[in-house]
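Take a look at the structure set out below.
All protein chains of the complex are present and in place, except for one that has been dropped.
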Amino acid sequence: MTAIKSTRRKFLRMAALAGGSLALAACTPAVVERTVVVEKEVEKVVTQVVERTVVVEKEPTPVEQVMVGAFDVGPHGCPQCYDPLKRSVGYWWLTKMWAPLAFWDETGTKAIPELAESWEPTSDDGRVWRITLRPGLKWSDGEPLTMNDLRYQFRLMYNPEYAGERAVTGARYFVGGEAYAKGEADDITGIKVLDDLTIELTYVDPMPILNVSDIYFEFAEHFWSQFTPAEIASGQHYGDARPCCGPFMWSRWVKDQYTEAVANPYYWRGRPKLDKLINRYFDNETTAVLALQRGEIDFTYIGRDVVPSLKRVPGYTVIAGSSGVANFIALNFREPIIQDLRVRQAMIYALDREKIIETLYLGTAQKLNCLFSQAQFNPSDLTDYPYDPEKAKALLAEANFTQEAEWELITYYSDQLSTNVMQAIQKYWADVGIKVRPRTVDVPTFNSFQPIGKDWVVSYIGQSHFRGARDAMGRWANDQRPDALGECKNMHGCYPSIDEVTADLKIATSSLDGAARLEATLNVARTMNAELTDIWMWAAERYGAVNDRVKNFKFAPLPANAGFYDQSELWEIVP
Amino acid sequence: MRGHHPAANQAAPPESAYLSEGLKVSVESPLHRAARRFFRNRPATISLIVLATMALAALAAPLIQRYPPDMIDLDNISAPPTWEHWLGTDMLGRDVWSRVIHGGRVSLSLGLVAALATATIGTFFGLLAGFLRGIVDTLIMRLVDVLMTIPGILVLLILVMYLGPGLGKLLIILPAMGWMGTCRMMRGQVLSVREVDYVLAARCLGFPTWRIIVRQILPNAFAPILVGITMSVGSIILSEAGLSFLGLGVQPPTPSWGNMLQAATVLHVLQEMLWLWLPPGILIVVTVLCVNFLGDGLRDAIDPRMVL
Partner (left out) sequence: MGRYFLRRLLIYIPVGLLVTLLVFTLADLAPGDPADWLYSPELNMTYEEIQAIKESMGLNQSPVVRYVQWLRQTAQGNLGYRMKNGDPVGPLIATRLKRTLVLGGVATAFGIIVGLGLGIYTALHQYSWFDHLSGVLAFLGISMPAFFVGVLGLYIFGLKLQWFPIGGITTPGGDPDDLRDFLYHLILPAALLSSNHVAGYFRYMRMSMLEVLHADYLTTARAKGMRERIVILRHALRNALLPVVTVIGASIPGLFGGAVFIETIFSWPGMGMLFIDGVNARDYPLIMGVTLVMTSVILLANLLTDIAYSLVDPRIRLETRSN
């Protein structure tokens, strides 16, 4: 009796659950797809543009010029990040639709003017910069693109109604910015539009180099001014079809699946060869690779592990590029034994970095002896620290090295290659008597304790370095993390020569004398190498794979803010 | 007598069961009967042998390995099987055979310990709910209702977010997903036995509760608990493999079948380095299969009509 009761009971419960859930599913109103609504609006814009493009368009090419790529797979990507306040990476796809003032080339050293024709400092103290746009630029709906749009964008970004607290941190670089961001002033005095093509920016601190690739023309004034800042901040309009100034323009965003962009006939370099460019979203890199091999997509970022097999498959090209990220083992000087230079030297002598590069990276990484991989930032007198376990053991004995307990080697990298690297490090150090245990944590956990120097002794991390000293400020200068534990407000704690390095970094980022900047950067490199503020490892390559039917394709796996010129208007499908 | 399976043969009762002079009655004990039924079930018997062999191999791992499982040899990475390395080497040059048997240690012991923990927690709460009734019973049962129908994977993810991944944490997290079933079953047992005459008598006589539990309730509940444990071992091993896929399982360098199998998600390994993932994969499948057959066999042997 008990048995029958429980089964029938269970059955009825589940039937009710099923019925309830079906009812729930059925009743959700055309909840749906914002895309349906958005598409209707988009169709209006697209048909308008198409009518105009009929006039402008060249002979239609025989092959369908539609390229599908997984542009947001990989560490540089941020799928569906259309809210500027909530993204820190993901700029590569954005540059397809909204162009910056200038691009970098793949090496990150040469600026390639894009929307801006020229830019120069107009004051002796390097605080005032004048930027001139090319004449005749237009948005994708035909409206002229002027510096008024840029001013509108600055005003929006630093408007407290739009950006809240972030308005202040962003605006304070400009004269009069902080007052505006706090709501005390109506306008930013440091941003002046001289005429349609010229803008004058006045910075609070001297700016030796202007980062023109960081400034995107994302907000067209004539479109966005119809909404209040608060409305824009709510995020409901980021799915709208809005004016674009890049090679492609917004067509539609099918949520959670892909974003479609079509050729922008008003692009200043000329209408792109491709008709449609689609960015498809994947939850899993393996699926993206399978789709690439199947021919469903034409490009994806690939991890190191996949490179050997793809290289052997005909019809695909594996593109390698410097990642712009230096990998190293950060040291926490709050642990007393780390403060002994001999211990640090032992740690680096104990590692056969070349062997790891040769076997795990298959020779595709560049060994580092300081933070920078660029030749111009590496002084010729750096010590190399070749693999020498005997020397390491001797140094440790000299320093009376003891550990209270096993150290944890913390990292946030979860890919197979990095896991293998961590275990190789563990083995090399164990061979000389340093005991560590690799531990991978996720990014939020990592960010909650590692940057303030809490609860770790060694951690394997990466740092973008292709901008030189600017990239080193955050982790080597003394005043960057007021919340860090201990006296020195730095991730490392008080490492030797921290004050000198801080002074050098300040010179390297703000001096107007190019030679002085270079010398300061070289000094920083020398200190990093001699004092071993960290155990330097390598700068690895990262990869993308593209179907050979796409011609003129360029890819540089640089992280986040690095807007590089990928000549996307020249991409063409030739079977 | 409980219902008998219509298809089962009726064994002739042993002669000595007939009441004859001297009133000598020798009846087959339930344990004996169950064992006989069990061993007649071929898949179950084979499974038992296979599992026992695996357990033995796992225990003897340090003896049957040729190299230590974490010995890195960067000169010999990703090598296919040879006489030197029976199952080849992985991407750090470690011997795969050794990692497989040590992984067996981890996976099998994790399965067993977590299953036992699940059973213990479930039994405890079930007894609590069944005995104390009232508000305690209601609260526990409602909690069980909700937790039981929230998909296990969600509970798992939330706990891993809080505790972090790792073998030790898994021993807390996995039982947290599975205790509800045992709890319900135990409570049912307590409720059904509670009102029976001899228990009432015991309570009237003032026997302490624990004694009632141990003497009357647990022996009856033992069988379903045992079957439950064997079934959970399989699902725990599968959960660990799934968690390894998400990066939340046993962390390398500790080998486990789950984290060795998840290397197969890389196309290159899937297509070309079969020696890395095929052994742990096959072993997981075999273990889960055997454990399921074993559980089925136990259940059929003890009570074919048991509703579990």
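Letters A and B name the chains as they come in the text, with residue numbers starting at 1 for each one.
Heads up, the rule we're going with is that a contact is a pair of C-beta atoms (placed from the backbone, for glycine too) under 8 Å apart; a residue touches a chain by one contact, two chains touch by 3 or more.
In this text, all values refer to a predicted model and were calculated from it rather than measured experimentally.
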Absent-chain contact - pick from A:K138, A:R151 or A:R166: A:R166
Sole residue of B:L112, B:V193 or B:L270 that reaches the chain not shown, by the stated touch rule: B:L270
Which of B:M161, B:L200 or B:V214 contacts the chain that the document leaves out: B:M161
Selected residue (touches chain absent from view) among A:S464, A:N478 or A:S568: A:S464
Residue among A:R280, A:R304, A:H492 or A:R526 that touches the chain left out of view: A:R280
Where the unshown chain meets chain A, residue by residue: 7-21, 24-25, 28, 31-36, 66, 68, 75, 80-83, 85-86, 88-89, 163-166, 168-170, 234-235, 254-258, 260, 276, 278, 280-284, 286-287, 290-291, 293-294, 296-297, 325, 412, 441-451, 461-464, 470-471, 473-475, 480-483, 559-561
Where the unshown chain meets chain B, residue by residue: 5-7, 138-139, 142-143, 145-146, 148-154, 157-162, 164, 234, 238, 241-242, 245-246, 258, 261-262, 264-265, 267, 270, 281, 284-286, 288-289, 292
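Note that in this section only the chains that are shown with their structure count from here on.
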Between chain B and chain A, distance of the C-alpha-averaged centres to the nearest whole Å: 46
Partner chain A, residues of chain B touching it in the complex: 70, 72, 74-75, 77, 91-93, 149, 164-165, 188, 192, 247, 251-253, 263, 265-269, 271-272, 305, 307
Residues on chain A engaged by chain B in the complex (per definition of touch): 2-3, 6-7, 17, 284, 286, 289-290, 293, 303, 305-306, 308-309, 352, 355-356, 359-360, 414, 416, 419-420, 423-424, 426-427, 438-441, 445
